[in-house]
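The complex appears here without one of its protein chains, the remainder shown in place.
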Amino acid sequence: MSQETGINIASSIKDTIIAGLLALIVFGPVVGILLDGYGFETRFDDVAWIVAIVMAGRFAISVFVQTEAGKKFIYRQLIKEDGVTVTAPDYKSKMRYIIPIVIIIGLIAPFIASKYVLTVVILGLIYVLLGLGLNIVVGLAGLLDLGFVGFYAIGAYGLALGYEYLGLGFWSMLPLAAIMAGVAGAILGFPVLRMHGDYLAIVTLGFGEIIRLVLTNWTEFTHGPNGVSAPLPTLFGLEFKRRSRDGTPFHEFFGLSYDSAFKYIFIYLVLFLVVLAVLYVKHRLTRMPIGRAWEALREDEIACRSLGLNHVLVKLSAFTLGAATGGIAGVFFATYQGFVNPSSFTFFESALILAIVVLGGMGSTLGVVIAAFVLTVAPEMLREFADYRVLMFGILMVVMMIWKPRGLVRVTRKGFATRKGVVK
Amino acid sequence: MDIVLQQLVNGLTLGSVYGLIAIGYTMVYGIIGMINFAHGDVYMVSSYLTAIAIALFSFFGLESFPIIIFGTLIFTIIVTGAYGWVIERVAYRPLRNSSRLSVLISAIGMSLILQNYVQISQGARQQGIPTMLTGAIRFDIGDGFVQITYMKLFILFAAFLGMGVLTYIIQKTKLGRMCRATQQDRKMASILGINTDRVISSVFVIGAAMAALAGVLVTLDYGAFDFYVGFIIGIKAFTAAVLGGIGSLPGAMLGGVILGLSEALFAGLISSDYKDVFSFSLLVIILIFRPSGLLGKPEVEKV
Partner (left out) sequence: MSQENILEIENLVMHFGGIKALNDVTFDIKRGSVSALIGPNGAGKTTVFNCLTGFYKATGGGIMLNAGEKPTSVIKVLGEKFKGSDLVSPAAFLERVKYKMFGGSHLVNRAGLARTFQNIRLFKEMSVVENLLVAQHMIVNRSMLAGILNTESYKKTEEEALQRAFYWLEVVHLTEFANRLAGELSYGQQRRLEIARAMCTNPEIICLDEPAAGLNPSETEALASMIRVLRDEHNTTVLLIEHDMGMVMNISDYIVVLDHGEVIAKGGPEDIKSNPKVIAAYLGAEEGEDVSL
């Protein structure tokens, strides 16, 4: 075995030179020649850097795969050890100690945190909701939904337009938006879900874009690119504004001086409770017949049909539930911003949500929560890299799919205690 | 009446461009059974390459239209072809034995990478090229008229020439034979000594080259583009591929022309704001009522 531990440097150098030439052809024109009107400027130093990085990377990979560690790595990739494990029947997760602590911290946090931190955390929680919704669709049911932002938009615009035209507030729109987004998901999904997966991906991609186009072009109804303002939530009718048109505002009722942080604290608390509820529901769903059916469908659709499962309706239930969760997230987004316009609902938003699911691990709830915070909070911290965000998401998706398609968090399945078999 | 005729002319040129891009989708789908999500962005890159080539030619003082066009085409097709190869090597080949979902996500990632990378290196603003070919043929019809610009004639000519060359390659050459064999049965083809990885790579390169041809033609005609153009046109071309029957080459061209014509008529007669909505609805309707398209074969499920 250890006879051929030698590393063939010559072939590595050949690979490196080919990679360098390709990088020169591919990146040379687009990076090196910056269009400026009908003329151009040159930036050959950037090209040199990129080519150098590509060559160095290729050389490193080429050498690595020839080493023992590299061979082991490739072997592990080939046998596809995804690391799904079944827990022992009496296994108790450590999460039962962690969860109460997290809940308590979560409930205390808004009263100590600064307003800025609070707004960032609210945004993070909104993406947790979105990630959980998409995780049902992509992670559990294995359906690629690229237009998730469409349902998010339905929720957000539902609140803004519902308030403008029908006078509906936050609390009535919260369930209504979930239903609206769910119905939209069902109508879109029913015809497409009986076909195989790629079609769903492209149809949902188109759907997300269509929603944005309609929001932009139907100016009489949606005010087009100018956007619509959205109402704040109320506490039993008490408003969080400085002055209330009808009735006493929140701060006067409790004899406090006005502080704009109140509304964020309130939004945060409501959102936190909703996220907890959704987390619980999702936890239950994975242990329920419907959740098992989703995962079975992801594994083998034909076998599911042979067992009497209507594959279209089972997929549809996942798609609808995911869409409804997206709708709820949209309502929170609108009320948090106080304003919505079509530019918040581009394809990049869908890509971000997908990146959360991919990084967090398909089917893993904990992973999604962590990934949502990492991917939304990190860009806030590193603003100078804001331009590179989407690039990072793209690279993340490709690398994760090659390296760890099931995400970074290990997936475990519940074990069942052996019992006496009975058949009636 | 003249509006209808004018829109038919516009639709035909638009449709031939959709057809060219649809070829990339249909060939890749035929050979690996996956949608190449990054294909629209390959088209987008080729628009930039066109403008870069034209800027370079004018910098070196070349002004003759045929030389510029010819040079731009060759440059763009070669570089875009390299993109096609790299995309396959990076985002598809390492995932050859993975689940479909993984490959789809990796392809989406590639599409994001391309869009953002072009945005970072060339800026988010709209770019343009000078008008290269002016003039038109006019036909008077009753009170109105229909005009066909020389550029549109050139597009039609070039698109059908491109199709012709491709059909020749697929039907008559050794590469084409290997492509068809790999499409029928990849495992068997590789047992018979065909390097299927290389065939798949060449299909990506051919698809990218066709998208590059489309990119050059559209950019010459419209002049303006940005890093986002690949997105909508990608969905449209995919619709064309599905309409014609995914996996079928003549189907892609036919689907492109039908989509182009119907979209132009819709835009001219009903509403141009919602023409994208129209094409998309068409896609859903085709998928419901005839998922195998006009010229495709119905899929038989392997149990």
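All chains are identified by letter, namely A and B, in their written order; residue positions are counted from 1 within each chain.
The definition used in the following text is that a residue touches a chain if its C-beta (ideal position, glycine included) is under 8 Å from a C-beta of that chain, and two chains touch if they have at least 3 such contacts.
As the structure is a computational prediction, the values presented were derived from the model and not from experiment.
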Touching the left-out chain: which of A:Ile7, A:Leu21, A:Leu235 or A:Ala296? A:Ala296
Looking at A:Ile265, A:Leu309 or A:Ile370, which makes contact with the chain not pictured? A:Leu309
Quickly run down the residues of chain A that touch the omitted chain. 82, 84, 86, 88-89, 280-281, 284-285, 287-290, 292-293, 295-296, 299-300, 302-313, 413, 415-416, 418-424
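Note that only the chains that are shown with their structure count from here on.
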Averaged-CA centre spacing for the pair chain B and chain A, given as whole angstrom: 30
Considering only the defined contacts, which chain A positions touch chain B in the complex? 22, 25-26, 29-31, 33-35, 38-40, 46, 78, 80, 138, 142, 144, 146, 191-192, 195, 197-199, 201-203, 205-207, 209-210, 213-214, 217, 302, 347-348, 351, 354, 358, 362, 387-391, 393-398, 400-402, 405
Which stretch or stretches of chain B touch chain A in the complex? 34-35, 37, 45, 48-49, 51-56, 58-59, 75, 78-79, 82-83, 85-86, 90-91, 94-95, 97-106, 108-123, 127-130, 231-232, 235, 238, 242, 273-274, 276-277, 280, 283-284, 287-288, 291, 301, 303
